[in-house]
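Quick one: this structure, given as structure tokens, is what I'll be asking you about.
Note that one protein chain of the assembly has been removed; the remaining protein chains are unaltered in position.
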Amino acid sequence: MTGEKDTIVHIDNVTKRFGNVVAVDQLDMKIMAGEFVTFLGPSGCGKSTTLRMLGGFENPSEGRIVLDGVDVTSQPPNRRDVNMVFQDYALFPHMTVGQNVSFGLELKGKSRPEIERRMAELLDFLQLSGFRDRTPDQLSGGQRQRVALARALAPDPKLLLLDEPLGALDAKLRGQVQIELKDIQKRTGKTFFFVTHDQEEALTMSDRIVVMNAGRVEQSGTPEDLYFRPESRFVAEFIGETNLINGTVRGVEENAVVLDWNGLSVRGSGHGHRPAAGDNVTASLRLENVTCHNKKPANQNAVEGKVISKLFKGSRTSLDIRVGEREDSIIRAIWTLAMLPKLPMISSGLAGSRNV
Amino acid sequence: MTRNTRILMSVIYWAFIVYLFVPLALMVTMGFKDSKFIGFPIRSWTLDWYAAVIQDTQVLSVFGYSMTIAIATTILSLIIGTWVAVFLGPNQFRGKAIIFALACLPAVIPGIISAIALRIFARLIDIEPGMFAIILGHTVHNVPFVALVVMARLSTQPKSHIEAARDLGADSIVAFFRVTLPYLKPALIGAGIFCMLLSFDDFVRAFFLGGYQPTLPVLIFAKLRSGMSPEINAISTIVLIMTAILGLWAERSMRRLNKGS
Partner (left out) sequence: MTFWGALLQNGAYQAVANTLFKSQRRQFWILASLPLFWIFFANLGPIVEMFWIGFLDSYPPKVGHEPQFTLANWAAFFQDRVFIIPFFRTLAFSFIFTAITLLITYPVAYFLAKHVSRKNQLLFLLLLLIPFWVGEIVRTYAIMILLGNNGAVNLALKSLGLIDRPIPFMYTGFSLGVGIIYLTALYMLLPLYSALEKLPDNYLEAAADLGAGAWTRFRRITLPLSKEGIASGCTLVFLISTGYYATPVLLGGPRSTVFAETIAGFFHVAGD
């Protein structure tokens, strides 16, 4: 068996072209055994294509795919120890749940009793025992999703691929299945390669998120990394809601970068970046990091502002606040009970910043 | 649409239905007439003609002969037609449109031309007129129908079904037999029954490709040329009933195509 930190998959400088379209552009990354990796990115950025190359459904135009030390680049899907949960589940409509789950075991040449045992075990594990003799059209969406998962887990693959498997579920069920899925991954210790364009889903489940844009990796890291320390404007905007502040560097202190933003002075963490004075940079200021006070506190980052609009969004309310003199100096903040809605208001915050 | 045109159209529809059914109804009726003479008026009824048909060994052997041809044709047409569909459906290649058109050709060639061309061709490749030649002729005619029905069904199968099978360890042959073929089942039943009907009812190909042994339609034709008789009505009625049963069965299985995934 491979250890906890062994590389299970190496995507070695892979490029995929469809005619003139470059779907995946020189992708190079490693996936560790037991990891829950999520590919996140906007529609058409090449997530599915990467996944399908891992599964063997597309051949890379350039580069290699190494699975557990073996180059499988030109192997067809049936020769790879990789299984997939399809977006539409692709359950065989003419087979029962039990037959669907046994399918992969059967083709591996397992004996009848062994197939039976493993199938029963999986159905039990995924709470599907009662549905064994039903056909897929007699199941609910969530149940079908679990059958697809059981079927893909049955042959004991080295890597499990999941292409937006929750896309067909309604919002409420999706939240519940997200937790279940993460739990199953933990308990089986399997390596999950998950694709989604829903950033919340990615943040909830993943050990590591890979943000893709136009065939390339923008940033790869833990959910916290990506949320609090985005390395590019794209990542900052794609994950969560944020205020982007375009300013000029006034000076660099020990743990902070001081920006000049439309005449206001803003201090923020540089996260290792030490831009030179006079550089134009963009800083990201998360909504929840903006706090509002009635009186201007004795804080270096405090600025005065005026609420110009209020947006009610159910669990929270966001405020658009104009700070300073200029029309376009607007900051969005989350309304909390601690804040008072009186005018004028003062906002303060801590910004993460990065060169642009 | 105004009320009047609507009424007019429904009248035309029902008149058309009458046009379709009355001749067949008359034919059935005449089979029970107690007289050798076909036509009105009918004075008394009998089942004698049916009794005669059932005891007529020639009719029975011809019936068996036609049935054999129909079954053989159906099996061959299903295999070749499905293969053509699986080849032409998902694959993209240059000249596909031409190949597709050629594949459908026999369905639109006038029957007599196709029958004579096949007769000449059978001579060229040394096939004696007879059962085998008829089966070949019928299969040529039926393959396009099977291919079209199967292609239509195939186009509704999600690509992911085959990918899932491949993912779980099937090569393309096993994936076809385990996943695609079961998915095609209703289409194959429908197309198969349709082939049986086409083959069993066909006259012109059987007439030109057959040897001394006639098929059922050829026998009816021969009997008709020597005059109408209620015995022909009885035979025709039996054929009619069988056809209708087979047809309704085909219809039902094709209907199921629209339902279920």
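Read from first to last, the chains carry the letters A and B; within each, the first residue is number 1.
As a convention for this text, a residue touches a chain if its C-beta (ideal position, glycine included) is under 8 Å from a C-beta of that chain, and two chains touch if they have at least 3 such contacts.
As the structure is a computational prediction, the values presented were derived from the model and not from experiment.
Peer 1: Check each of B:78, B:103 or B:195 against the chain that is not shown and name the one that touches it.
Peer 2: Candidates B:78, B:103 or B:195; residue touching the omitted chain: B:103.
Peer 1: Of the listed residues B:53, B:69, B:136 or B:149, which contacts the missing chain in the full complex?
Peer 2: Of the listed residues, the one touching the omitted chain is B:136.
Peer 1: Tell me where the left-out chain touches chain B, residue by residue.
Peer 2: Interface residues of chain B facing the absent chain: 1-2, 5-6, 8-10, 12-13, 16-17, 19-24, 26-27, 30, 37-41, 80, 83-84, 86-88, 91, 93, 99, 102-103, 105-106, 108-121, 123-124, 136, 139-140, 143, 169-174, 177-178, 197, 200-204, 207-208, 217, 220-221, 224-225, 228, 232-233, 236, 239-240, 243-244, 246-248, 251, 255.
Peer 1: Can you list where chain A touches the absent chain?
Peer 2: Residues in contact with the chain left out: 76, 106-112, 115.
Here is the rule we go by: only the chains that are shown with their structure count from here on.
Peer 1: Could you grab the centroid distance between chain A and chain B? Build each centroid from C-alpha atoms only and quote it in angstrom.
Peer 2: So the centre of chain A lies 57 Å away from the centre of chain B.
Peer 1: What residues of chain A sit close enough to touch chain B in their complex?
Peer 2: 55-57, 76-78, 82-84, 86-88, 90-94, 103-104, 107-108, 137, 151-152, 155
Peer 1: Which part of chain B faces chain A closely enough to touch in the complex?
Peer 2: 158, 160-161, 163-171, 174, 178-179, 182-183, 185, 260-261
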